[in-house]
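My questions will all concern the structure given below.
Of the protein chains in this complex, one is absent; all others appear in place.
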């Protein structure tokens, strides 16, 4: 595992408080698996000590460029949003285990469900699945039209259904309101978002195979501090660490 | 009194670890008195809370530009040295009482003695004194030739004698080693540097009129926290505050 | 009445913000920066019976997100404060909280007697927690019975409500708070500084001439929040909260923990305008979370549960 100093190539606001940061450097070479994350330092010499976990949203291996999408909400991500091109960002990663790419499922469908800032990793995942010839459908949930992003780009990889809480774009409601006929369709589910959303997705997808990516506040990001545990009934230890055993888990594996 | 946001126009290393920072903004208009200082914030959102007192080294009122010279030695000044043109610096000031400009002494001589990072304010002072027609001599003390700066510029205003501790430039020794015949010459003394140097200067200049600029670690910089006091025998309170009663005091006024 | 209004014993404040003792002199220095009448109140620097020169310099050192000070209670003595300093605050017409220190019970009592009789003084703050002078009251600050005893005696002579300023350098802040509550205190101020130290790694020498000093600033805010949270559930006295507050968000956090008013110390050195800026910001934050009156914020963190929570 490695610490990398990456150079910002761009860092722009693409929706309300949502930033797209592109970073380049030799370290990008190892970032090949969708669902992994980078543990990002938000400032040098700063009073913000802890790194921020941010999912890999896309990687361009030719240009050695990785894309992160993040919401500038707290102090740390706001600090990150003030960085400009040429500045250096210190990241650990890629960390964690990404999505299993369903090697044997090439004639099956995949349903990728993301809420809010859970949307970014689905982009890189969709790219990979499409390359494997899998039929991909996205359900992307946002607060409102102002918070939505990347919708046109997702359409490159498959049908893209949008929900907004206020109805300003797509279906009014939550991602689960767009999950019609899922069980009959028998897609493999891939979902990223807040625990409450993942729980709802899991309930709607009973009997299906699927993967969920979890979020938790982290210390080390590498499995050493036990900050990010989640109970599980399937492992002997009784818990998993989201940073190192996850963030992606099989549906049903963790107790949400 | 005011807080100003000034824009850096340049910030360059002019000698070993010595930086010249030029700042511009409407706030510069009030910076008219040599010997005053700015209380400079070294970083935003940072873990370095306290401001750094830095003397006004020069002011160009036409361009609304103030010059600071500082040694990047501790964490804060190092942080300052990494700032680049266009960045903004938050300063309080001008603070403190500057040098009395010896209005009635126009036919007398002035001897300006500075050690190390005490040299900068003498530049602006020398400029003012020369403009008043006073004959100015400088004694500038440095550690060694690599640490010396601004010597050619000082020569514009008067004779400039240099001492270095290691003898690599000018007279080998301390500033006091260059203070020959001072008492007979009867100049007005203006001196800035560490307390130990000021004490030595004072001893060599017994009977002369003069002004000393003191240094001390500061909290508020404006007279409210009592961090920067110095004992005095001439005032009823028994002490002075360097930030607000000084940093310039009459020779003999404070107990060094 | 304004939505920022708060009312504590002796302190009728148009907003909950006041500068902390020792960080604002006697007010006149900051009066050159802004009109002090915008403040909810002002805490003035510690008064002792006779004038004190304080500790040798250096008296301050910087630490990560904090600072150490060892001023040593320098002040001109209670008489001069009453003659020269307090009258100068009259034009601003804001409550004055007078901080009191001493080496002996007798000194505390006499200073209280004198200063509390000034019609301009609204309340007194008993500083039993200055870590920076051998006889700065810290012996009272870490010993529950002495603290209670002193509180009782000071209360007996004070013409104004008495706030006891607690030291965080204790094993059990709740017991301390309960002891002074029982002794008749009208309110609590918390927290004073944590005892800390910084050495020059090159020489091994302490930066402060006094060697140790009091740690203040954002670094200590989590300790302050925790102590206010714990104490506010076990005593019924109003609390003036302090320790690392530098933004309006910090003020609401501290009030949520249990403070009724909030003092700002070290942050004044970072930004002399911090108090008026916070006061201006507060209504915007209240709007953001849909709260009408700031006084509703006090103790939100514990009010949300039906039974008081002990934190461990």
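Labels for the chains are A, B and C, by order of writing; each one numbers its residues from 1.
Convention: a residue touches a chain if its C-beta (ideal position, glycine included) is under 8 Å from a C-beta of that chain, and two chains touch if they have at least 3 such contacts.
All values derive from a computational prediction rather than experimental measurement.
S.K.: Can you say which of C:93, C:171 or C:236 touches the chain missing from this structure?
M.R.: Within the whole complex, the residue contacting the unshown chain is C:171.
S.K.: Looking beyond the chains shown, say which of C:63, C:116, C:158 or C:189 touches the absent one.
M.R.: Result: among the candidates, C:63 touches the missing chain.
S.K.: Which one, A:25, A:194, A:223 or A:252, makes contact with the chain that was left out?
M.R.: A:223
S.K.: What residues on chain A make contact with the chain left out of this view?
M.R.: 1, 3, 41, 47-51, 76, 92, 216-231, 237-239, 244
S.K.: So which bits of chain C touch the chain we can't see?
M.R.: Per the touch rule, chain C residues meeting the hidden chain are 63-66, 68, 131, 134, 138, 142, 169-172, 194-206, 211-212, 215, 217-223, 225-226, 229, 244, 249-250, 252-253, 256-257, 285, 288-289, 297, 300-301, 304, 309, 311-312.
S.K.: In the complete complex, the non-displayed chain touches which residues of chain B?
M.R.: Its contact residues with the unshown chain are 47.
As a convention for this text, only the chains that are shown with their structure count from here on.
S.K.: Which of the two pairs, B-C or A-C, is linked by more C-beta contacts?
M.R.: B-C
S.K.: Among all chains, which one's averaged Cα position is nearest the averaged Cα position of every protein chain shown?
M.R.: Taking the mean of all protein C-alpha atoms as reference, the closest chain is C.
S.K.: Centre to centre, by mean C-alpha position, how many angstrom separate chain A and chain B?
M.R.: 55
S.K.: Report the inter-chain centroid distance for chain B and chain C in whole angstrom, where each centroid is the mean of the CA atoms.
M.R.: Chain centroid spacing, chain B to chain C, equals 36 Å.
S.K.: In whole angstrom, what separates the CA-based centres of chain A and chain C?
M.R.: So the centre of chain A lies 46 Å away from the centre of chain C.
S.K.: Give the residues of chain B that touch two or more other chains, as numbers and ranges in rising order.
M.R.: In chain B, residues 47-48 touch at least two other chains, as defined above.
S.K.: Counting only residues that touch at least 2 other chains, which ones in chain C make the list?
M.R.: In chain C, residues 64-65, 218 touch at least two other chains, as defined above.
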